[in-house]
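Excluded from the complex is one protein chain; the other protein chains are retained at their positions.
Going by the order they are written in, the chains are A, B and C; count residues from 1 in each one.
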Amino acid sequence: MNPLAILRKDCERPIVNIDDFSLLDERDHLHYLDSAATTQKPRAVLQAMQSYYEQHNANPHRGAYELSAQSTEAYERSRKRIARFLGVADVDTLIFTRGTTESLNVLATAWGRANVKAGDRIVVTRMEHHANFVPWQQLALAVGAEFVIAELAPGGVLDLDHLAQCCTPNTKVVAFGQVSNALGTINPVSEIVRIARTTGALVVCDGAQGVPHFDAAVDALGVDAYVFSGHKMLGPMGIGGLVVRREILEAMPPYQFGGDMIALVGDERSTWNVLPHKFEAGTPNVAGAVGLAAAAQYLDGIGMSRVRAHEAALLAYTTARLTEVPGVTVLGPPPERRSGVVSFVLDEVHPHDIAQVLDSAGVCVRSGHHCAQPLMRALKVSATTRASFYVYNDADDVDALIVALLTTRDRMGLA
Amino acid sequence: MNPLAILRKDCERPIVNIDDFSLLDERDHLHYLDSAATTQKPRAVLQAMQSYYEQHNANPHRGAYELSAQSTEAYERSRKRIARFLGVADVDTLIFTRGTTESLNVLATAWGRANVKAGDRIVVTRMEHHANFVPWQQLALAVGAEFVIAELAPGGVLDLDHLAQCCTPNTKVVAFGQVSNALGTINPVSEIVRIARTTGALVVCDGAQGVPHFDAAVDALGVDAYVFSGHKMLGPMGIGGLVVRREILEAMPPYQFGGDMIALVGDERSTWNVLPHKFEAGTPNVAGAVGLAAAAQYLDGIGMSRVRAHEAALLAYTTARLTEVPGVTVLGPPPERRSGVVSFVLDEVHPHDIAQVLDSAGVCVRSGHHCAQPLMRALKVSATTRASFYVYNDADDVDALIVALLTTRDRMGLA
Amino acid sequence: MSAELEELYQSIILDHNRRPQNFRVMEDASGHADGLNPLCGDQVTVWIKLDGDRVADVSFQGQGCAISKASASLMTQAVKGKTLAETQAIFDRFHAMVTGQGAEGITGGMKALSGVSKFPLRVKCASLGWHAMKAALDNAAP
Partner (left out) sequence: MSAELEELYQSIILDHNRRPQNFRVMEDASGHADGLNPLCGDQVTVWIKLDGDRVADVSFQGQGCAISKASASLMTQAVKGKTLAETQAIFDRFHAMVTGQGAEGITGGMKALSGVSKFPLRVKCASLGWHAMKAALDNAAP
């Protein structure tokens, strides 16, 4: 076999049963390459939510009757299951939120307003998603702190030397992504943590693009806070999480106030419930948690090392085949340092037009700034085209991408 | 027919096809009387969410491909459908949130921190749910404003004279519930609004127990902000809304920061997207919105006046039959001024024990403070037992409740 | 009416609920502590008087369901006059029983609380007074 054929063979089939994904199963010619934005959902996830609603639906925590107890049990069992998947031992330090964006806003507001003062410093990186950039920027503006961006080294990786320079003693927050959604860059978490620990900062890791793609082993990362979204890891929309070290969570004021999070509500003052309830005001999204637990179960069934290997294989094959398309430049570091993401520009064609032509061939890719305008400025592009892979993709999807890119050049009148 | 038989006849059958509700359909002896906590979901709602995931699932707003456009369309069509159901003309002033609790926290934080200063006054009522009490209390504590509670008149209704006294010129917020979840009291919104308008306050109506039970006609209420939860109106968990007058929303700073809500993200400052996006940071819960729109559709199919009439009939029958149970005292105003809620105490039996015995007869009721500790203090009870009705309940449920209450007395050794 | 419910609300429980033992404020306590169940609003205060390493007296007051009241009442009977070590052992046996790990070594009226183990939601009710007792011991001036 020629080298390309070998690469193709390594990702010839998806690592899941495609029947599990109705949308992909039923639309035969759909090549869904936008999993970094959101993933498709296996039947097991939809089924788990449906069963919950059909068999145990009730408001949890507050009811003395059996159905409500079942709902509570479903909710708390889901928390345990997801904590296990994440590698989080202290289950009650996993707070359910709507997703990564909310989790980061909880930190920037509840922790940030209580702990960051004028003259303090907040450090983020150049490659952050807006969700891990704007909340910190706005916190800094609100309290008069300094907002500092650790820049990139050539090749779309973080400049660790610059990060070290940024981490002055007055640094109160160091926030970074485990994996860049725009480039796929896998950040060296342990080195970042080591640098950040030279300060007394809260070390925040945005795992939105980490936990779906490899074993997150959150406790082992050594960070103070870890955040993620369910919908990017086969789970439903509207659910995600925030994991924070217990001492920090206990010292932190609540983010939202209302039912379930209180202990005593006086006319003048109130006191708060224990973890995790203190940070979960209002009726929880039990069905969402149940669906997310089913997603964790499904991913564990595949094995996260297989997920990682499959994405790496798809990436290798794509990288090889992209050389067939004249004028393509892939952004970011070499494939070994990337998760299953290919972000590229094509000479003389705007990403929006690429996405449009690709769509007409059933190839779904994202075009734009990928919620990373600060990164786009540094890369001196206004937008890129991004293909991102997951467990249900295979070499056919890559082939379709390549053919469609050649068509695009054609269609746009390039020689 | 004797009078009781007539009352029974008026609520003999549910006003929905019980097949639509799997959980109720399959558990024949379940008498679900806790809809004020959360409602059961019709198949149409579960089906709508499932179809969305199976046919249109993608991250909306950010994709240039057709599937993403379908997702955007599903999301925005849902917003329109729900706005129509609510009687809200300016569709983009309907912001999706996780539910009532989050909606109120958005107001208390984003609007409150920008507009309420030391020495200002915030007025709530004695019968508020913690979600419409604690966020305002904590805002007052944080900024040094005065937190004032409008008390009840005898009979569990709001004392409008006292409210008028509370509404001094320095009042910046008047927050009240459309219907009390703990007692079922329907508040006279137009009179409250008239009183509140003697100040320049933001007038906030908690519609969590309003919109599920009668035509909310939000625009006609004349309030500045209206909030509600999907799961209490046949919709899924994890979705709800916040409606605010456009000028106020436009002047208000964002609540959370991240993707979708930005226009330009600079290294130092950022600017915001237009409504409704400015207040919807991060990947939205599209499936939740789709499910909620299906719930609105389902309720419109029944007709909200029939919903109201059915609950009134159930309430009348229950009120009549409760006289058969020695030692029962129903709290709150007479049935005509209540929605489908009966909150009561039973001499010498704690609500928790009542709920336990009722549960063993398949009757699900809530016992406790109903997230209304300030109200419980004023009523001088530590807890009550609450039965609450909805479209799928009928006279059988009431009969089961009465029999189970008699059993409870027996079981607890009362003569 | 299920058999489990019969077992939960045994007549001993109902008696203790109606006429709780040691249901009073203690003026000269060595320590006291409050217990609160935020879900249902139940609330209890327990007072302890120590004599050396012995529980010379114990009392409680508060409002709660039959289970929490009877359990607190039975607790006062069980630990009064016991040493600290014995009290801990009784607590452990109680805890094992209500969480369904067996009723070994349980004696007297406390047996009546075994039905709680079938109702996980009520374990908190049954434990409220017990945890407050432990906290009162921790607070007690020796």
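Remarks
Convention: a contact is a pair of C-beta atoms (placed from the backbone, for glycine too) under 8 Å apart; a residue touches a chain by one contact, two chains touch by 3 or more.
Remember, it's a predicted structure, so these values are computed and weren't measured experimentally.
Although it is left out of the displayed model, the omitted chain contacts the following shown chains in the full complex: A, B.
Of the candidate positions B:Leu4, B:Leu141 or B:Leu264, contact with the hidden chain is made by B:Leu264. The omitted chain makes contact with just one of the residues B:Ala69, B:Ile248 or B:Met304: B:Ala69.
Which of A:Gln47, A:Asn170, A:Thr319 or A:Gln356 touches the hidden chain is settled by the complete complex: it is A:Gln356.
Mapped onto subunit B, contacts with the missing chain fall at residues 61-62, 64, 69, 262-264, 273. Along subunit A, the points of touch with the absent chain fall at residues 348-353, 356-357, 360-361, 367-369, 373, 376, 382-383, 407, 411-413.
Here is the rule we use: only the chains that are shown with their structure count from here on.
Summarising the inter-chain layout, the chain whose CA centre lies farthest from the centre of subunit C is A. Once the centre of each chain is set as its mean CA position, subunit B and subunit C turn out to be 38 Å apart. Computed from the mean C-alpha positions, the centre of subunit A lies at a distance of 47 Å from the centre of subunit C.
Annotation: 32 Å between the Cα-based centres of subunit A and subunit B. Of all residues in subunit A, those that touch two or more other chains are 62, 64, 262, 264.
The set of subunit C residues that touch two or more partner chains comprises 39-40.
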